[in-house]
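Have a look at this one.
Here is subunit A:
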Amino acid sequence: MTSNLPALVIIVPLLASLVAAGAGWFNRKAPFYIAVIALLISFISSVLLLAQVVATGVAIEYQMAGWPAPVGIVYVIDHLSAMVLVVITFVAFVNLIGNRQAVETEFKNKEGAFNALYVLFTAGLVGMTATGDAFNLYVLLEIASLSGYALIGLGSSRAPLATLNYLFLGTIGATFYLLGVGYLYIATGSLNMADLATIIPSMMNSSTILFAFIICLTGLLVKMAIFPVHGWLPGAYSESSTVSAGLIAPLTTKVTIYIMVRICLTLFTPEYTFGYIDPTDIMVAIAVASIIFGSLSALAQKDFKRMLSYIIIAEVGYMVGGFFLGNRMGVSGAILHIVNDAAMTLALFMAAGIFIWKTGDEKQSSLKGLYAKMPFTMAGFTLAALSVVGVPPTCGFFSKWYLISGGIAAGQYLFVGALIFSSLINAVLFFRIFEIALFEPFKSHHHAGDEEDKVESHHGETIVDPGVIESAQQYSGSDSHDHGAIVIKEPPLPMLVPFLGVCVLLLILGLYSGSIVNNIIHFAIPAGII
Partner candidate 1 sequence: MIWPIDLIILGLVIVSAVAAITVKDLLSAAVLLGAYSFLLCLLWAVMGAVDVAFTEATVGAGVSTVFCVAAVFHTTRRTKD
Partner candidate 2 sequence: MELFSFIVAKADYWAYVILMMVGLYALIAKNNLVKKIVGMTIFQTAIILFYVSIGYKKGATIPILHHGSDHGGEALAAHGAHAAAHGTQEVAEQAAHAVAHAGEAAVKAMDYINPLPHVLMLTAIVVGVATLGVALALAMKVYKEYGTLEEDEINQQLRNG
């Protein structure tokens, strides 16, 4: 079975989504468990793949349908894709188990379709990461996009319009990518990435190849919501339901950046990308604009999820800029930041989910006094926020360190300045929230969370933080009189434990970032980049 791991990592989610879609018509609980098991298997397989790749040091090639490379479709798992596979399957798995309640309430009677689309989205991203065929990438990109539209579209009342805008821009991006593949095909006659990489160096001066590069890159930049074409992202992410946002926000932009890295390094070879075209100046300028715009817009937001969405735009700028610095430090920083940013965004969106469960809305002002109410949650949230700001020893610091050193080495001081500026803005943003949550007393205007608790306690499932056992009645009584004793009321354990796990992971990633860079990312970057 070991030789079939590259296929298992994607077909298990695919088959599970089909079973879940069918099972949803007979049993309302089954789809969730099918999805969880499939994502767990997929996660384990990708960890095994990563271990195998790190141990042997060679890329694993898997021939779909038994046809060798240029004729059929092959999957290529190297250091980079194995690492991204682990990130994708981990995020999908943790986000689903952490949001079980939200799924049950928000997608009532449609659990089958929801879980199926959730797993299909993951399968699409996994396939995009593992594939070694330029056209197969497009098909999987469309699977991930279409299921993403469906997941996002069922949010608040404004969600359909935001999603429709996302769909238009997403389609433009994907179609541009397809056109770029067509240009490559007309010039070379091949679709396989490795095959293309052997042909392209011999036809460096072809204007068709140049245009294919430009148009593929444009399509991917539209998909990853960089500054001038970012319009769809804040609306789409902040209007959607938390479970969808927690899956899509950490993954879509990061995987698109991974695809950009893959296209630039594996398909167009570093000699072509950095040697012949050398887009460093213009791309870093776009990235700087994206970082500054994202940070400043985040400052203006009152809504928590909307603020996170703008931070994502700034983070996209970090990675794009870092990658196009074109030196080893910058590219390592960008790739490391893919992992770190996925974990950080997951933690923050899970925190947003818990806040919404607790307070019933997404305004920053309704986070008052939460430190006293939910010490564990807020400890995790603080860790995640410090990581986004970039305080050592959290993981955010290390990737920023690589990015800044890369920027200095490449002489792009504007980029370095933008990074530091954005970190300061992030500090302001999160310390503002700390202030609200730490010093202002808790006042619940919406009892959404409490009502859910009461319903839960009927089934005897309420899990209050150990040590402090308070009945729901006492809790709401003390709440109505504002001067009552502060009662600790953490979210139920299935929600809290995954969240805290992710937060601890931020620390672990930070502490081990040296070995991640040395053992994985070092081998993922071609030797041509110094």
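We adopt the following convention: contacts are C-beta pairs under 8 Å (C-beta built on N, C-alpha and C of every residue); 3 or more make two chains touch, one makes a residue touch a chain; residues count from 1.
Candidate selection criterion: all candidates are chains of the complex that A comes from, given by their letters.
Fair warning: this is a prediction, and the values are worked out from it, not measured in the lab.
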Complex partner of subunit A (touching, any copy) among 1 or 2:
2
The answer for subunit A against candidate 2 in the complex is residues 135, 139, 142, 146, 149-150, 153, 157-158, 160-161, 163-164, 167-168, 171-172, 175, 178-179, 182, 185-186, 191
